[in-house]
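The block underneath contains the structure these notes are about, expressed in structure tokens.
A single protein chain has been omitted from the complex, and every remaining protein chain is retained in its original position.
Per-chain numbering from 1; labels A and B assigned in written order.
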Amino acid sequence: MWPVVKSVLAALLGVQNDRQRQHDFSTGKPAVFIIVAVLVTLIFVLLLAGIAIFAAG
Amino acid sequence: MRLPWRWLLSVTSAATLSQAHASSWNMPVGVTDISRDIFGLHMTIFWVCVVIGVIVFGVMFYSLFRYRHSKGAKAAQFHEHTSVEVLWTAIPILILVGMAVPATATLKNMYDTSEADLDIMITGQQWRWRYEYLGEDVAFTSNLSTSREQIRGEAERGEHYLLDVDEPLVLPINRKVRFLMTSDDVIHSWWVPELAVKQDTIPGFINENWVQINEPGIYRGQCAELCGVNHGFMPIVVHAMEEADYEIWLAERKEAAEQEAMGVDREWALEELMARGETVYQSICSSCHQSEGQGAMPAFPALAGNEQLIDDLDWHLDRIINGVSGAAMPAFRSTLNPVEIASVVTYTRNAWGNDTGDVVQPAAVAELITQ
Partner (left out) sequence: MAPKLPPQHSLQHSSTAVAGGPSQEHHAHVAHPKGVMRWLLTTNHKEIGSLYLIFSLTMFFVGGIFALVVRAELFQPGLQLVEPEFFNQMTTMHGLIMVFAAVMPAFTGLANWMIPLQIGAPDMALPRLNNFSFWLLPIAFTLLLSTLLMPGGGPNFGWTFYAPLSTTYAPASTTFFILALHIAGISSILGAINIIATILNMRAPGMRMMDMPLFVWTWLITAFLLIAVMPVLAGVITMMLMDINFGTSFFDAAGGGDPVLFQHLFWFFGHPEVYIMILPAFGIVSAIIPTFARKPLFGYASMVYATAAIALLSFLVWAHHMFIVGLPLTAELFFMYSTMLIAVPTGVKVFNWVTTLFRGSISFEPPMLFALAFVVLFTIGGFSGLMLAIAPADFQYHDTYFVVAHFHYVLVPGAIFAIMAGVYYWLPKWTGHYPNERLAQCHFWCSIIGVNLTFFPMHFAGLAGMPRRIPDYALQFADFNLLSSIGAFFFGASQLLFVLVVVLCVRGGQKAPAKAWEGAVDLEWSVPSPAPLHTFETPPVFHRAQSHD
């Protein structure tokens, strides 16, 4: 699971190396990536919302 | 062309905050603390972009020049470098965090509408602004005062072409003024650049914003949200006065309002109503129904020679007091006073060959409105 999460986070930053990509595409299932990506996006939203709520005081 | 020099000059001079007022090439610094903060944010992010741009485009044009195929450049074959990539991701994130912090502080300040000294209701209407000094019984509408001839190029255009109104919004300086903003019809947006206030006025919503002006002066702006055919012709003028002058002005307006209210009870002559009615018509009605009552189909019916209007006084009054639901005609029961309604009805029933001879008295209108 961790490599998938790492790849998704790498996507968010826009940085990924080729070795990891080869690995992702030859071993991973697309569905897993999509689910993890959506989950990470949700967490990202919650995190950002949390920061916004905190900043708004 | 000498334009770039003017630009450079204005950017540098504005950046040092030495000028309180707008240069015509850049955002105005404005006359409130918030407008200065916003200007600061604007210049900061601008210079950040300039620096990033110089670096990125510098590398790019260096590469384009240095590695020309025609000069026999041999291509390297590298195609990734993770640490460089991480670095150029991390730096923008840090810059953005650095921008987000002051931006958040400014935004919080802008949203703090508490403890205002004065409340003003701003209502957008196609295509004018209505200002109501809450708790003071002072209210008026503010219309474009640039003449049709200037717009059509038949007269010389004045200095404040399209940015002049018949009645400016008068505000005191050094006091926190809260704006409550709404609209009677479509979405408008009330914007005065030097006050750094831009807020949509939305039917069914009341938006809040506030301003505390530091310097007396006349500040001009425009509707910023497309609101129909005369969107370009509903300017805003704010006249910021010393507090004492403002109090004098307010007292005068209150007295005038009382005079007007007393006028409701007396009998008005046809000529009086016609004269008053023409003023009201030209400032309120003519933007849609046109200056000679000829209308602009399909949205805005003609009033001159309109048979239903001529035949049916009650129908005519109802249209003006209650408006037409689902069409552009607003209800004027709360925005015009009985004298204004009576005079404009009398005027439209007798002008442009509509010669009905009807005289509508303010007292009768007042009764209709309270019904």
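As a convention for this text, a contact is a pair of C-beta atoms (placed from the backbone, for glycine too) under 8 Å apart; a residue touches a chain by one contact, two chains touch by 3 or more.
Quick caveat: nothing in here was measured; it's all calculated off a predicted structure.
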item: Which residue of B:25, B:249 or B:352 touches the chain not shown here; value: B:25
item: Residues belonging to subunit B that touch the chain removed from view; value: 3, 7, 22, 24-28, 34, 37-38, 41-42, 45-46, 48-49, 52-53, 56-57, 59-60, 63-64, 67-70, 73-81, 84-85, 88-89, 92-93, 96, 99-100, 103-104, 106-108, 110-111, 126, 150-153, 157, 159-163, 185-187, 189, 191, 193, 196-200, 202-205, 207-208, 221-233, 296, 298-299, 325-328
item: For subunit A, the residues touching the chain missing from this view; value: 7, 10-18, 20-22, 25-26, 30, 37-38, 41, 44-45, 48-49, 51-53, 55-56
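What we mean here is this: only the chains that are shown with their structure count from here on.
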item: Distance from subunit B to subunit A - Cα centre to Cα centre, in angstrom; value: 44
item: Of all residues in subunit A, those that touch subunit B in their complex; value: 13-15, 17-18, 55-57
item: Residues of subunit B that touch subunit A when the two form their complex; value: 79-80, 82, 85-86, 89, 104, 108
